[in-house]
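Here the complex is missing a single protein chain, while all its other protein chains stay put.
Now for chain A:
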Amino acid sequence: MKNYITVIGLEVHAELKTKTKAFCSCSTEFGAEPNTHVCPVCLGMPGALPVLNKRVVEFAIRAGLALNCDIQKFNKMDRKNYFYPDLAKNYQISQWDEPICLGGHIDIRVNGEKKRIGITRIHMEEDAGKLVHSGLTISTSDYSAVDYNRAGVPLIEIVSEPDMRSAAEARAYMEQLKAILEYTDVCDCKMQEGSLRCDANISVMPEGATEFGTRAEIKNLNSFRALERAIEYEVERQIEIVEDGGHVVQETRTWDDANGVTLSMRSKEEAHDYRYFPEPDLVPVNLDQAWIDEIKATLPELPSARKERLLAEDVPEDNADIIVASKKVADYFDAGTKATKNLKALSNWLIGDVAGFLNAEGIEIDNPEFRITPDHLGELVNLIDKGVLSSKLAKQVFAEMLKVNEAPEALVKKLGLEQVSDAGELGKLVDEVIAANPQSIADFKAGKKKALGFLVGQIMKATHGKANPGMVNKMLMEKLQ
């Protein structure tokens, strides 16, 4: 088999966190009863006229600036015509040839390698309604029920250059993009709820080829995991076709998460003749540089800058990447730095035990079920640094902290876990252990270093793990030499 190069570009739809829809004043609140946030505009009634939400333009500019794009001063909306009941108008208002943002980029890091992924464009458009099918799948349904609450909710579509070469790179890009959209507060980025959605254009070409292979577009990628798995599957599928002497068909495919496969959506060719034309019901928007500058001045510290700050504070790069990927986690970390100076240890706890708990529970760090405050985590780090707790005992305290919202210092007392660092007390134990284990002493003196570990273990056992292991080690060595 030849070596193949995978070429991936992503199209990401992000629902904007506005209070109202893009072209009417209906609420965008998620989870309302079907067809309760609707009006003549989003129901496509004849004669109803759309008016663009100023916030939509502001958020698109904000996202564009954070993604290093050039903001285009002249903006117009276009009609994308298609017949599908998810939009009552039979067209979607979008931007075709004059998108609001052009030419940005995102920097990613995969296995320690840095790479810049280009962003082709960002445009504004409206979301479509939701179809609930009567059967389990669309093909087994007799009919569908449409809910137009989501119809007209503003979106930005962020189109990348075909710069990614692996599923891991696509995932890293998506994670970075999500972080930036979260930091800039333009999207709530809930992939499961559909407020952040991803389609992937995937093709393969033999190594050394100068032209990209034919691409397939994969839809329905509702998690980072789905994105990675779908790419891996699709790449394998396409390579197999090419190896068998066939041709990849340019088509839209859907990701079937349960079965781990991509399936052809068998679209009719004509379905993609959208006949775009300028939206006559909306007037153009000329952006004022002063407004753009004003938005630029309110941009928060972005993940890349935050990461640099963490690196300067001795946080390992792998830890920093994980922490800044989520604004909530990064904010938690920042709050914790007020309680401890040992940021490396704090970051280790955060991406280790804390992340382990959150993943197991399937909750986010700001969920009240996670009871450890940033202060308390910082204090726990300090207790280890001061020698009050061994790292082993710290895990016990941590486990207790997950159950009750109390300061670690109080819990150490409550659980009776203070580390024994008293030289007199430890000296007595050391003598006892030496007296009780003549064979081990002999072994140690004969050069069996392992015997020392056994002796330390005996003392730890006698103190229920509370003896200061560093001191025990040192005292034993002194006595034995």
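Couple of notes before you dig in:
Here, a contact is a pair of C-beta atoms (placed from the backbone, for glycine too) under 8 Å apart; a residue touches a chain by one contact, two chains touch by 3 or more; residues count from 1.
As a working rule, contacts and distances are computed from a predicted model.
This complex has a chain not shown, and the name its UniProt record holds, of "ABC transporter permease", "Ger(X)C family germination protein", "Aspartyl/glutamyl-tRNA(Asn/Gln) amidotransferase subunit C" or "Transketolase", is "Aspartyl/glutamyl-tRNA(Asn/Gln) amidotransferase subunit C".
Annotation: of A:Val146, A:Ile241, A:Ile292 or A:Ala325, A:Val146 touches the absent chain (contact as defined above). Contact with the undisplayed chain is limited, among A:Asn111, A:Asn259, A:Asn286 or A:Gln439, to A:Asn286. In the full complex, chain A touches the hidden chain at residues 18-20, 24-27, 33-40, 42-43, 45, 51-55, 57, 76, 81, 83-85, 88, 131-134, 138-139, 141-148, 265-268, 270-271, 273, 275, 278, 280, 282-286.
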